[in-house]
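Here the complex is missing one protein chain, while the rest keep their positions.
Letters A and B mark the chains as written, and numbering starts fresh at 1 in each.
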Amino acid sequence: MKYTFDFASLQEYWPEFLRGALMTLEMTAIATVLGMVIGVLCAIGRRGKRPWLAALCGAYVEVVRNTPYLIQIFFIFFGLASAGLKLPIFAAAILTMVFNVGAYTAEIVRAGMDTIHPGQIEAAEALGLSVPQIYWDVILRPALERVYPSLTGQFVLMMLSSSVTSQISAEELTGVANSVQSESFRSFETFIVVAVLYFLMAMLLKFAFFLVGQAMFPRRRRLGTPL
Amino acid sequence: MGGSFTVNHFLYLLQGVGWTVVLSALAFALGGVAGFGVMLLRTARSALLRRISFLYVQLIQGTPLLILLFVVYFGLGVVGIELPPLLAAGVSLMVYCSAFLGEIWRGCVESVPRTQWEASEGLALTRWQTLVDVILPQAARIATPPTVGFLVQVLKSTSLASVVGFVELTRAAQVVNNSLFTPFLVFGIAGVLYFALCYPLSRWSRSLERKLNVGRRQAA
Partner (left out) sequence: MSAVVKLHDIHKSFGAIEVLKGVSFEIDRGEVVAIIGRSGSGKSTALRCINRLETIQSGTLEVCGHRLDQPTLDLRALRQDVGMVFQSYNLFPHLTVEQNITLAPRRVKRLPNSQARALAQESLERVGLAEKIDCYPEQLSGGQQQRVAIARSLAMQPKVMLFDEVTSALDPQLTGEVLRVMETLAQGGMTMAVVTHEMTFARRVADRVIFMHQGRVWETGPGEMLENPQTPELQAFLSNGL
């Protein structure tokens, strides 16, 4: 069967696509920041001296990493609604993203912290640094620099998987695509356009993370080598 | 509507587990074959082949699986091929797996020291002989933990097949929840079932990796 592509009839929808793409980026930005906070706290919790806290953080990471994001979304969104807590969809979508990416971040950050040689910490203790100072200057900063590539890769993946929030009617790019395709009857073209948009956004995000990395890690900027 | 969660509901979910496993196996097997091809292209001598396969990997890894699924589902439907949901999901997951597995395996092949290629070359082995007899056996050891780890990823990803109406575990849970309206319970159980599938694989992957690291440290 012969099929004629018709991208022209999608032209009128470009403001819609743009709106969706911007919302995806907005959700990603918020979830990245919050996910980072959760992840770092959880990684510290797992290394900490309180066994119950370490166990709790460990359980959180394992549960998230071993269940599908879509199930997490349904559990949180419909679950909270059934318990009488009706969150706005935008907030609910971000909540699920943070819940999800926080666990992956925790695992990556913990792996980074494990690469810090105990001698580094002993040296810092011998110099009289306090525990928070040691965590920030001697453990966290080099650890983050070391895992920065996998960390940012994870956030790019999160941006892509945020498309799943369309299943609870979030109006991000995939949600927009769903309404566009049902109006225009050009499903195939719509999703090709959206695939390209996601690809461009992934490139954009990688570039942005590269710039952030250059700004955050002077050693990497100067020497250009992995730590 | 309403009512309580019964054994029948649970059996229905278990049936969903079965289809989740079938779809995962299908995706992993097809994606493994295609991924092997991608790995060969990514490590090919021809710069053109390397570049084309690099672009393929970037494109697939830069597109959400959900979008890939829609493109395959609607795309093939539009050109007149009516795919059953299982096949549509299988094809898109295969494409997805091929890019990720190809890239994982490329990394493993490239982590075998270049001197092993040189030594084989010096012994007059062909490129293919070198790959099969020298490089792949060594790369396979390194590749096992991340490949098992990726299997977890595949299992979780199959949940997206629910979106095109394939009744695997997630879809089954939605169906049950639509009649009972007990989302915490139903999706909680679905989550536990997924966890029961994935967690042993995660553990296995990690223990394989630990063993590999210990072995390497001794060799060094």
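Here, contacts are C-beta pairs under 8 Å (C-beta built on N, C-alpha and C of every residue); 3 or more make two chains touch, one makes a residue touch a chain.
Keep in mind that this is a model prediction, so the values were computed, not measured.
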Among shown chains, those touching the left-out chain: B
Chain not shown: contacting residue from B:52, B:125, B:180 or B:208: B:125
Option from B:6, B:116, B:178 or B:207 whose C-beta touches the chain left out: B:116
Hidden partner chain, residues of chain B it touches: 113, 115-116, 118-126, 129, 133-134, 137-138, 141, 218-219
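Definition applied: only the chains that are shown with their structure count from here on.
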Centre-to-centre distance between chain B and chain A (centres being mean Cα positions), rounded to whole Å: 20
Chain B partner contacts - residues on chain A that touch it in the complex: 1, 3, 62-63, 65-72, 74-75, 78-79, 81-83, 160-161, 163-164, 166-167, 174, 177, 181, 187-188, 191-192, 194-195, 198-199, 202-203
In the complex, chain B residues that touch chain A: 58-59, 61-68, 70-71, 74-75, 77-80, 152, 156-160, 162-163, 170, 173-174, 177, 181-184, 187-188, 190-191, 194-195, 198-199, 202
